[in-house]
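Here's the structure, in structure tokens; my notes come after.
Note that this complex is displayed minus one protein chain, with the remaining chains in position.
Here is subunit A:
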Amino acid sequence: QVNDAESTVSVEFTPTIPHCSMATLIGLSIKVKLLRSLPERFKLDVHITPGTHASEHAVNKQLADKERVAAALENSHLLEVVNQCLSARS
């Protein structure tokens, strides 16, 4: 859902199974891709479709926390994985 006037973007994603261990990584990748591709004025909100993941709240909290996202991207190993997710075309 994009609201251009209010400069907000909200993305809902559904993990494959309720126990999907990659949910955090998927959310992080979506978030990073959007951060890189959208003008700065947009406020991002990436969260799991309600009721589709076991630890929905924990993951949502992690994704919403700006500092945790920034810290995750400082971690070179995690950054590598995210970058791999984002350059899969080649």
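For the reader, a short list of remarks on this structure follows.
Everything that follows uses one rule, which is that a residue touches a chain if its C-beta (ideal position, glycine included) is under 8 Å from a C-beta of that chain, and two chains touch if they have at least 3 such contacts; residues count from 1.
The rule we apply is simple: contacts and distances are computed from a predicted model.
The chain that is not shown carries the UniProt protein name "MMS19 nucleotide excision repair protein", picked from "Ubiquinone biosynthesis protein", "MMS19 nucleotide excision repair protein", "Acyl-coenzyme A thioesterase 4-like" or "TFIID subunit TAF5 NTD2 domain-containing protein". The chain omitted from view is touched by exactly one of A:Val11, A:Leu44 or A:Leu86, namely A:Leu86. When the full complex is taken into account, the listed residue touching the unshown chain is A:Leu38, out of A:Val9, A:Leu25 or A:Leu38. Residues of subunit A that touch the chain left out of the display are 33, 36-41, 76-77, 79-84, 86-87.
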